[in-house]
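All protein chains of the complex are present and in place, except for one that has been dropped.
Take a look at subunit A:
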């Protein structure tokens, strides 16, 4: 193992011959509590190429990218930079070794100028040790010229559009004279013209011999910009191909390749009347013209890649972010849902995607967590909580859901993910919902609890509840749903019946 500074010095001296691969990873494994994020993964980036990483949500692309950028260290396996083994300790370490990453959420300081952002920590100094703003301006202008970027280096970053911030990030990465540039879905917030400009810059950089790791969900970008691509699935490496050798369908097959092995207790239950009907629902800039119905006893799966607007639709229906236009009807009557409180009064329930951020009251106990939603309109007399009765009901619910805990006075943060999720499901079941929205109900929980949660959902459907289930796990969506609605970039791209919903079809609609 060589220290980064030595490495940098050696690199500068040009002593290392050009290795076949600019950056490579071999046998990389990374575990997080309860999940194997990467298992024996390999990756090889050639000089002067754009290499795309493809895969479904949770396939391991982001984890690999973070290992390459020094954010995570691998549990096993090694990373080689120009044939030399390196062990990156931090993103800064990676940067000094010539690996720069452009994050999806941009990391610029909004109240500083473009030039200051680019040269931070490396500001040119004059002979008194003060920052030489003139020199900094000149260097920035030269950099922009080289990259064909038209921008005033003295603009404050907060005044820039997202696309321009992206350009600043790229310029910053290039200014480190990096050999490797990692881009995480760089086009997700760009318009078509801005994407064209970005691609021109990427092609220039490629021509200069820089290797680019490009993460994307968009198939057409892959064919347009990538020379090679690697596919990952469930933390495993599937293969690397030249993008000219394959078709869209080949890639989709590589991405979804697995068979449905888990069993889902899908039960045919009588489907009743339409309970919830959504028409042309729009939240400006987030999703548009979303229309669908859900019937009593039906489970409507909602699929799509992260960022497709799935969760936003759920939040809007539940009043967390009220719609800018469109209508929501419950039992045929139009309703105006302006807050979660209103939604609950219409007997809706919403299990949110992020247990920690929007679900659990972490420092409070199970009882307090479970009772908080039902207290809106039940178990309260003259402001006083009917403590004894409510505790009895909560105990019953917790037994029914098989929450594993010594008693209900345990803080919820001491429970496992699966048990936390059960408590939150209990919170909503106490309100006797007729519409239940579940956002990633089994994310990050163990197989046993997962199966139990699937069983509860099935039981609820049998009792006539209309269920909307968002999930990134294809087997879960296909296994549980009566119909599957697929979203892509804020629009519904299709609603498939259970019989016609296959992984390939859903993936096609989701990745366009």
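One rule holds for everything that comes next: a contact is a pair of C-beta atoms (placed from the backbone, for glycine too) under 8 Å apart; a residue touches a chain by one contact, two chains touch by 3 or more; residues count from 1.
Please note the rule applied: contacts and distances are computed from a predicted model.
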| item | value |
| --- | --- |
| Chain excluded from display, named as in UniProt, from "Monosaccharide ABC transporter membrane protein (CUT2 family)", "Cytochrome ubiquinol oxidase subunit I", "(2Fe-2S) ferredoxin" or "Sulfate transport system permease protein CysT" | "Monosaccharide ABC transporter membrane protein (CUT2 family)" |
| Omitted-chain contact residue, chosen from A:371, A:421 or A:458 | A:371 |
| Contacts of subunit A with the absent chain, listed as residue ranges | 318, 320, 339-341, 343-344, 350, 352, 357-364, 368, 371-373, 375-376, 380, 383-385, 387, 406-407, 409-410, 413-414, 427 |
